[in-house]
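What you see is the complex with one protein chain gone and the rest in place.
Labels run A, B and C following the written order; every chain starts at residue 1.
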Amino acid sequence: MEPVTLTQLQRKVDAYIGQYEEGYFPPFEMLARLAEELGELSREVQHVYGHVKKKQVDHNNIEKEMGDLFFTLICFANAQGIRLEDALHQVLHKFETRDKDRWTRKEERHD
Amino acid sequence: MEPVTLTQLQRKVDAYIGQYEEGYFPPFEMLARLAEELGELSREVQHVYGHVKKKQVDHNNIEKEMGDLFFTLICFANAQGIRLEDALHQVLHKFETRDKDRWTRKEERHD
Amino acid sequence: MEPVTLTQLQRKVDAYIGQYEEGYFPPFEMLARLAEELGELSREVQHVYGHVKKKQVDHNNIEKEMGDLFFTLICFANAQGIRLEDALHQVLHKFETRDKDRWTRKEERHD
Partner (left out) sequence: MEPVTLTQLQRKVDAYIGQYEEGYFPPFEMLARLAEELGELSREVQHVYGHVKKKQVDHNNIEKEMGDLFFTLICFANAQGIRLEDALHQVLHKFETRDKDRWTRKEERHD
């Protein structure tokens, strides 16, 4: 499959949601969905990395739950008219300016 | 700015993280970061849509906090070797098959 | 059943956990559990109050999920040696001093 732009993915989700009467959820329900999906991702991470590990673990479950969280985030962004690509560039720009000395650059260590 | 693919965005974040000694966080810390970012998004949604609204609201804050959440999700995906595009397509495929009758299609209503 | 103090409840949970080899989880796993339980509470709240309501709703599920979240919070508090009663009094004290004018007192309105 040819790689698609993030904007194309947001439109794909919009076309999917647009088929249904229910449409996007109101903002607080979107948050509740995000909390639900984060909880499910959390459960899978515990199964794989927790100190009481599950005997049989399906590593693909983390990918599935991440996909659900990402889908919900895209829905919320679409409902708010936010381009996630712009939102991400804003973050990266903040890191390259305001937070640029927050972490240790690899070349900086001279111990 | 030319639209970029999601894979390019994941690589961009990887290049950013790769500059620093600290690298990606372990899985449970990634979850903790996601919970922190969801909490901050949650606070901004309350400010804008809550029943006790803030007088002065910066609507751009929701975009900022969504950006932070998205960045953290990309970090977690990168650390796990997950392509978010694949994860999303898996979700959309599930919706089009298993969950296809979960919602009300627009053409279906005859009231 | 005679009402018990919060400290007695914390000890009861401690006695329960103390029976098992696994003991309390490390801090980041406790957070992950809290996120998981909040997610489950979130799902039940959507079922009862969401704009696409479930046909059959068990109102007791919210109580069950709140119980799970509370149990996990007590575990975390116990593992950290925190008395939740003290933690709560600290919050109430903050509200009565620093935040005392944050909300509208009932007697204050003269419209």
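Methods note: contacts are C-beta pairs under 8 Å (C-beta built on N, C-alpha and C of every residue); 3 or more make two chains touch, one makes a residue touch a chain.
Here the structure is a predicted model, which means the values were calculated and not measured.
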Among A:V13, A:L31 or A:L88, residue touching the chain not depicted: A:L31
Touching residues (missing chain, whole complex) on chain B: 22, 25-26, 29, 32-33, 35-40, 42-43, 45-46, 50-52
Interface with the unshown chain - residue positions in chain C: 1, 3-9, 12-13, 16, 19-22, 26-28, 30-31, 34-35, 38, 41-42, 45, 48-49, 62-64, 66-71, 73-74, 76-77, 80, 82, 84-92, 95, 103-106, 108-109
Chain A, residues in touch with the chain not shown (by the definition above): 28-29, 31-32, 35, 52, 103
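Quick note on the criterion: only the chains that are shown with their structure count from here on.
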Separation of chain A from chain B, taking each centre as the mean of its C-alpha atoms, in whole Å: 3
Geometric centre distance via CA averages, chain C-chain B, whole Å: 26
Shared-contact residues (touching 2 or more other chains) in chain C: 29, 32, 35, 52
